[in-house]
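Every protein chain but one is kept in place in this view of the complex.
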Amino acid sequence: MEKIKVGILGATGSVGQKFISLLSDHPVFEIHELAASERSAGKVYKNAMKWILDAELNENIGKKIIKKAGEKLESRVLFSALDSGVAGELETYYAKNGHAVISNARNHRTDPDVPLIIPEVNPEHLEMIKYQKYGEGFIVTNPNCSTIGAVLALKPLHDKFGIKKLNIVTMQAMSGAGYPGLSSMDIFDNVVPYISGEEDKIETEPNKIFGKLSENGIIEHENIKISAQCNRVNVIDGHLETIQVTFDKKVEKVQIIEAWHDFESIPYKEGCYSAPKNPIRYFHEDNYPQPRIHRNLGNGMTVSTGRLRECKFFDYKFVVLSHNTVRGAAGGTILIAELLEKNGIIK
Amino acid sequence: MEKIKVGILGATGSVGQKFISLLSDHPVFEIHELAASERSAGKVYKNAMKWILDAELNENIGKKIIKKAGEKLESRVLFSALDSGVAGELETYYAKNGHAVISNARNHRTDPDVPLIIPEVNPEHLEMIKYQKYGEGFIVTNPNCSTIGAVLALKPLHDKFGIKKLNIVTMQAMSGAGYPGLSSMDIFDNVVPYISGEEDKIETEPNKIFGKLSENGIIEHENIKISAQCNRVNVIDGHLETIQVTFDKKVEKVQIIEAWHDFESIPYKEGCYSAPKNPIRYFHEDNYPQPRIHRNLGNGMTVSTGRLRECKFFDYKFVVLSHNTVRGAAGGTILIAELLEKNGIIK
Amino acid sequence: MEKIKVGILGATGSVGQKFISLLSDHPVFEIHELAASERSAGKVYKNAMKWILDAELNENIGKKIIKKAGEKLESRVLFSALDSGVAGELETYYAKNGHAVISNARNHRTDPDVPLIIPEVNPEHLEMIKYQKYGEGFIVTNPNCSTIGAVLALKPLHDKFGIKKLNIVTMQAMSGAGYPGLSSMDIFDNVVPYISGEEDKIETEPNKIFGKLSENGIIEHENIKISAQCNRVNVIDGHLETIQVTFDKKVEKVQIIEAWHDFESIPYKEGCYSAPKNPIRYFHEDNYPQPRIHRNLGNGMTVSTGRLRECKFFDYKFVVLSHNTVRGAAGGTILIAELLEKNGIIK
Partner (left out) sequence: MEKIKVGILGATGSVGQKFISLLSDHPVFEIHELAASERSAGKVYKNAMKWILDAELNENIGKKIIKKAGEKLESRVLFSALDSGVAGELETYYAKNGHAVISNARNHRTDPDVPLIIPEVNPEHLEMIKYQKYGEGFIVTNPNCSTIGAVLALKPLHDKFGIKKLNIVTMQAMSGAGYPGLSSMDIFDNVVPYISGEEDKIETEPNKIFGKLSENGIIEHENIKISAQCNRVNVIDGHLETIQVTFDKKVEKVQIIEAWHDFESIPYKEGCYSAPKNPIRYFHEDNYPQPRIHRNLGNGMTVSTGRLRECKFFDYKFVVLSHNTVRGAAGGTILIAELLEKNGIIK
């Protein structure tokens, strides 16, 4: 079977690199093109950027000549790791030109006709694509990294018990700020109790993701009340979040753990390559999950939960951990593409 | 004027060292005796422990011979940095033998006749001392390090607006675990979402501290509803806490900032050496306060607040930072002693 | 083909865990038994230790009951991750009882009849086994973690140009101290310019490894003059070393790079599973290699070199990086076993 040729927009940045790393040996997709800003265009990839991952850059991909983002590309499928300063227009341009744009950028997340997808959570929202205005092309987006961990862990609970309120405090990894991201002088021996724009994303995205798709392809947003407080900590990868939740129904602790345990993943059942069998893993140990030890579970695609206990102000409180650059960025976006491929939407 | 001779119980541990460091050049107190466990007793101090502070050990104190905790001591005032495994009995013993025991250990914090003091918050609770059963001696305790930062920041708000609910998530420094404390393998590149016993302390101590002293020396506990979630982060000193608060009254944001700004410190007014003029400092910058930059404000005795904003579930949310080994341990305990001295209770 | 059953001595410690992790899915070896001290013996493995690796513990191995080190074991091949306090006697005991003991402990490294093996460097020393006094059993040892990185990088240079002098300064990772190893308070924001016993090992082990095997199975030690200065840095895995070297012959820089590039690995040619094709990798970039980025090259078995330049006091200076718990400990030891298997010595 021939692999589907894909292009990567914004290939030189940290998320672009992660796309390259995860797609270098992928059974369904094959990196055909790399595109980046004018500054890098025309250069050999390996000389045009500073590789910051510990997984090695594939030699053949390192030799590719970077194309200019905004010019004509050959691949039907484009993964976008574009900077939000340019992603909006460029993604629209490529969608209009017939490309399937699967994006990690935030620009189109709130477009009423663009689905915001976590493959295990709202695969049915991919239906929205056919109502889009882009002809052959379309845009699908991946949520914010902190949203993804929380919402995936909450999915089976929302399905079974109905979520009314969410109070979230995050402790987010440095890699979430991209590269170069934070100065070492700013985060070493420190916590920064603020991440620009992040709280707003966490407070709004879940209601779109959990929304109901109406007949005309419009999402009726869910109306969970959400408060978020975001902090940056001295950890390289892995966002940890404390979550307090109130349900519509009275729920026993054991039911929650069961709901996580029994959660069935549609992408896994459909055979998506990156989908972990059990996308949610509950730890009974008092002091788990922890970023350094558990972020790589399921090749970084499994979300870990722990410390579930009753709460005085909400029904329950617990912690969630997810790998922000895999599950929360490149890996999650690739899983969307795998699901599109399994459903015949891209081929 | 002659200085008051003091002894330090548990002098070899990390809090004991901090006591020594802060008292080495103190205008009111003079380190007369050091006491520790059998293992160290009889040894020259500087050879009996591993000094872990960056402030240098005073040479004369380094030469003192360590006495055995549990044997007769000469100093009327004893600062206790004893391990909770032995602090309960030993502190009782010394109080019964006429000593003023001012303790950083948790053992007697919940005793109904023992005051739990933050000098700027509840100095009037020192009255309880005269109802104690120890004769000439007495015991006063310092709250948990995370409690102190939060409660000091909340004091002017509780006085003016009445606090009903508190939802707290902490990001606590490694030094809070003592020495050797955490293995480097456990906290490097990591967050540990659990600290044994800590959440319970934060959920109960504030209600004693904010309690009303009745005529018979008994504290009528306040009944603020409190939920705490505690995390250990890769920071050496400085506990950061996100706090969500609901008041009895409707309050404007500006009133809260004013309340912090106008807060008057009794220990400062009484001339206590370690009392900062403004014990609470509000930062208007979005990303402040931060442990590395602000923990040493007011020689580590000032508590910093920031990010005050409205909350969907509580009235307001904000962050608090305090230096856990200074304001939250040795420094706070010494300030209690200074206040006792100013009030003629120790001399 | 049936896998060879192996046991792991000292299975609960950090090196023991790494053995388990690397052997859980090994094509030649199968973990049959786990042994540890009395404290752990009789317990289910997953409950008997604190798993500190980010790779997950294999479920089946987690269920094994730990046997007591010192009692009879069934596996012919035993990997030893025993603490040096007990390794000497226990390894002798098992060798005498017919086991092939392949050890990461330091105790028998200097025994005149025990080979000290880096599979790519001195595979011919395995001949020594037949001169050992243990009957069917034998002992083979793995060198110190810092020795391994340096000596492997120096092997092709020694073969071609003859090494006379080595001046080494190390910057070693925290994981080298085992678990719990260093207190977080001791190594955070710090460098410790001392590692007990380490300098001596680096100054002596290379001369045994580079030694000539005489007819009676005795090693004639090489006599390279070596000076080592060892430091512990705030890095989790990966020892970086600056090396200054003087050769017997005049050598051009390009010859050294060629020697590294052309180096052929006997274990790789013999098909050993863990042997990387190119065990030495030279980086031309000024600021490479770096622990976080390059320690995992070749699944942690490749040694990286860089910054080769002329030196005023020696002929050349350069840096070497190697993964201390893979190439420098469990991985290197397993590669010895793979080589023994390929040569029919264990089966």
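Letters A, B and C mark the chains as written, and numbering starts fresh at 1 in each.
The rule is short, and it goes like this: a residue touches a chain if its C-beta (ideal position, glycine included) is under 8 Å from a C-beta of that chain, and two chains touch if they have at least 3 such contacts.
None of the values given here were measured: they were computed from a predicted structure.
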Left-out chain, listing which of the shown chains it touches: A, B, C
Residue, one of C:244, C:296 or C:324, that touches the chain absent here: C:244
Options B:52, B:213 or B:345, residue touching the unrepresented chain: B:52
Residue touching the undisplayed chain, where the options are C:229, C:255 or C:278: C:229
Contact residue for the chain not shown (choose from A:174, A:240 or A:308): A:174
Contact with the hidden chain (one of A:77, A:114, A:187 or A:339): A:187
Contact footprint on chain C, counting only the chain that is left out: 165, 167, 169, 171, 188-194, 196, 225-227, 229, 231, 233-236, 240, 242, 244, 286-293, 306-307, 311-313, 317, 319
Chain not shown, touching residues in chain B: 51-56, 188-189, 292-297
Positions on chain A where the hidden chain makes contact: 14, 52, 174-175, 179-189, 234, 236
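The criterion applied here is as follows: only the chains that are shown with their structure count from here on.
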Fraction-based call for chain C against chain B, same above half, different below: same
Shared-contact residues (touching 2 or more other chains) in chain C: 52, 188-189
